[in-house]
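First the structure, which I've put down as structure tokens, then a few questions once you've had a look.
Every protein chain of the complex appears in place save one, which is left out.
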Amino acid sequence: MRLPEKMSSYEDMVGPGITACSGCNVELSMRTALQILGPNTIVAVPPGCMGGVQSVGWADKTGMKIPVFFPLLDNTASMLTGIKKYYERVGRDVNVVAFAGDGASADAGFQALSGAAERGDNIIYICYDNEGYMNTGFQRSSSTSLGSWTSTTPVGEAAEGKSSHKKDMPMIMAMHDIAYMATASPAYMPDLIRKIEKAKTIKDGLVYIHIYNSCTTGWGYPSEKSIDIVRKGVKSRFMPIYEVDHGKFKLNVDIKDPIPLKDYLGSMKKYKHLSDHQVDQLQEYVDEKWNNLKTLCEVMG
Amino acid sequence: MTKTEFICAVGKELNIINTGDWKMYPVVIDQDKCIKCSLCFQYCPTKSVKYEDGKYFVKPDFCKGCGVCIEECKSSAIDFVKGE
Partner (left out) sequence: MSKKQVLNGNHAAAIGALLAKPDVVAAYPITPQTPLVEYFSQYVADGVMDSTIVEPESEHSAMSVLTGASLAGARTFTATSSQGLSLMFEPYFRASTMRLPIVMNIVNREMISPQTVWGGPQDSLTVRDAGWLQIYVEDNQEILDMNIQAFKIAEHKDVLLPINICYDGFYLSHMTEGVEVPTQEEVADFIPPYNPTHVRLDPETPMAVDPLTPGNYLQYYRELHMTAMDNAKRVIKEVNDEFAAKFGRDYFGLVEPYKMDDAEYVLVTLGSLTGSARIAVDKARENGVKVGLVKIRCLRPFPKNEVIELLAGRKAIGVIDRNVSFGWHTGIVYQEIKSATSTLEAVPTVPFIGGLGGEDLTTELMSEAIEKVLEVADSGQVENKAHWLINTKGR
């Protein structure tokens, strides 16, 4: 079935009106992922953007057509483990899913995620990475890239944005030897859709999908550029799209001629103060990560 | 005192916010120019671009007017309809 026919046949599991920023590609990712996962799904949305836009609900009303709940910021994976273990025990195959921001995944919730990965708990953990705690006013996370302006790594006379590099969550999760790890981009929809469909079929361990999103309000670009920005992220090799299927590495989008990193960095306000030195550091980071990835794909492909 | 049938924080009825009110102008796909590349359908964050009977069109109820479909359209078939 062609993609438009197929996607039209899947009901949108999220309520039609949620207050995500106009153009938010996290809203796009969440709706798409939950369409594919379908009604036999329980989803955890920790505090963060998607929780904040009322996708969990408000007062005594729900934001979704499937069971949805707020875990704590730091225990999404653990709560899902508990839910999944019960359903396995009673013999029901239910999708037990996280749709969690980078804050809840790379920072406060990392221990829980690492524990669940090591135990091989069969949950589908989708991390939407918009490089910060955007819902509460753009505070930094460990997934924020070097040099980014955030409200807790601001730019001034004595500081030039975040001073440490972006934590490489996809690689860290791959190195937990989980069943399936994949990065994805909203700009490469057929690839993202295929990966969520694959996630549904995995029964022998943890699935981690890392979506490289962006944030129109926090990164500072006009809403209509939401896809263009992350496409540039992929084409500059800053956002590598690959998967690790039971230990086998595969590069899904091979960028043979990357666009200059400056094109990507220059398209948004959060990098507008970058010094040449910082741009060099970022280029070095991108090059090293890309080369390591290519090597892993050759050696462990 | 607020009364509810629940003894703890749960919700059953769907909570809907009228985000269709956010846009300044309606968004329309010109069917003559549309080459059916489906990118608008793939990229609409609110799933307001529908695909039915082989046609792509914008359902305005929850469209926020973000402009992504307009930006991504390969044949410039989509635009805001300003004025009357």
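Labels A and B are assigned to the chains in the order they are written; within every chain, residues are numbered from 1.
The rule is short, and it goes like this: a residue touches a chain if its C-beta (ideal position, glycine included) is under 8 Å from a C-beta of that chain, and two chains touch if they have at least 3 such contacts.
Please read these numbers as outputs of a predicted model, since none were measured by experiment.
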item: Option from A:Ala20, A:Ile36, A:Val68 or A:Val286 whose C-beta touches the chain left out; value: A:Val68
item: Options A:Gln54, A:Ser105 or A:Gln278, residue touching the unrepresented chain; value: A:Gln54
item: Absent chain, residues of subunit A that touch it; value: 39-42, 51-52, 54, 56-72, 74-75, 78-83, 85-89, 94, 111-112, 114-115, 118-119, 121
item: Residue ranges of subunit B at the interface with the undisplayed chain; value: 1-4, 6-12, 15
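Just so we're on the same page, only the chains that are shown with their structure count from here on.
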item: Subunit A contact footprint on subunit B (complex, rising order); value: 4, 6, 9-20, 22, 38, 41-47, 50-52, 56, 61-62, 64-68, 70-72
item: For the subunit A and subunit B complex, residues of the former touching the latter; value: 3-5, 7-8, 12, 15-20, 22-25, 27-28, 31, 54, 57-65, 186, 189, 222-228
